[in-house]
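Of the protein chains in this complex, one is absent; all others appear in place.
Our next item is chain A:
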Amino acid sequence: MSLFGSTSGFGTGGTSMFGSTTADNHNPMKDIEVTSPPDDSISCLAFSPPTLPGNFLIAGSWANDVRCWEVQDNGQTIPKAQQMHTGPVLDTCWSDDGSKVFTASCDKTAKMWDLNSNQAIQIAQHEAPVKTIHWIKAPNYSCVMTGSWDKTLKFWDTRSPTPMMTLQLPERCYCADVVHPMAAVATAERGLIVYQLENQPSEFRRIESPLKHQHRCVAIFKDKVNKPTGFALGSIEGRVAIHYINPPNPAKDNFTFKCHRSNGTNTSAPQDIYAVNGIAFHPVHGTLATVGSDGRFSFWDKDARTKLKTSEQLDQPISACCFNHNGNIFAYASSYDWSKGHEFYNPQKKNYIFLRNAAEELKPRNKK
């Protein structure tokens, strides 16, 4: 399969290796399409944790729904269930035992969906849309962390209507990630805060943003002994920063790299710059995947500081991505992310979720 960046424009055909001359480029990578995808843009994807046998995929969308599919080993996807909010769903996550799914929505609430009974109850309330939701499982407590545009981070025991704890953010929460005992939250106006979650959540450090523009997505990575040690931060300006929390040599260990640009590293010609919509780390290899508004996904090895692969260009931006618990499946959603405003929004356009075998492609490059 030819890999590296064809310079075809958005929506025109890529290298026609499949013989088709139609302009349909919705799946140039010929990955598995998930059946019954949502009717509006997909905002978030999450795979079930290892405690659940098999693979179940959850997707939240701007059609106010959250859908669940079972993904079988032969690649077949079976729609299982669906729940609704009264506003678009912005984020979703699983509990550690795989029995509950948490969803965060523009209707300022978060819900807990019990998959066994297929009932969903509200567990959180904010003053503004809830942008992020994560399940925290600490040795001495468990809770749900919600980040909202009301500039607060709230922690909820699912049985109580009042939060266990509320932390103020300097600005609206734009993205967050949790890998116990660390949580990273990126806010508007280039805010960046790291929390430590042992005993109880508390602010660990405010970090000056390594990026010049709006923060868009963040993902925590772990070191070789499986301890969270840093995070990758993506911005709207086609750039990802890799930041270690306590590096031996910050000047050398922290770095940024450009991605999701039209001209690669050729800096002389003006390039088109696209937002990085999602970052996900492979749970086994530690390599990372980024998806962008340009309709491509890329795999990177942050230790070798190289790119492993870039996909062909899809005809829509890729709005979300995630890996399953053992890293065999990479899921990415092809749907409009509003990066070009309302003029380019076509409610009739079909949205897709693709599944790709990720076992081989994300193996780290051996450092010479």
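Methods note: contacts are C-beta pairs under 8 Å (C-beta built on N, C-alpha and C of every residue); 3 or more make two chains touch, one makes a residue touch a chain; residues count from 1.
Going forward, contacts and distances are computed from a predicted model.
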Missing subunit (named according to UniProt) among the choices "Multifunctional methyltransferase subunit TRM112-like protein", "Mitochondrial import inner membrane translocase subunit", "thioredoxin-disulfide reductase (NADPH)" or "Nucleoporin NUP42": "Nucleoporin NUP42"
Residue in contact with the excluded chain [from A:85, A:134 or A:190]: A:190
Among A:85, A:172, A:282 or A:296, residue touching the chain not depicted: A:172
Which of A:88, A:163 or A:286 contacts the chain that the document leaves out: A:88
Touching the absent chain when the full complex is considered, from A:55, A:209, A:290 or A:351: A:209
Residues from chain A at the interface with the omitted partner, ascending: 43, 62, 87-88, 90, 106, 108, 127-129, 131, 149-152, 167-172, 174, 188-191, 193, 203, 206, 208-210, 212-214, 216, 235-238, 241, 249-252, 254-258, 261, 265, 270-275, 305, 337-342, 345
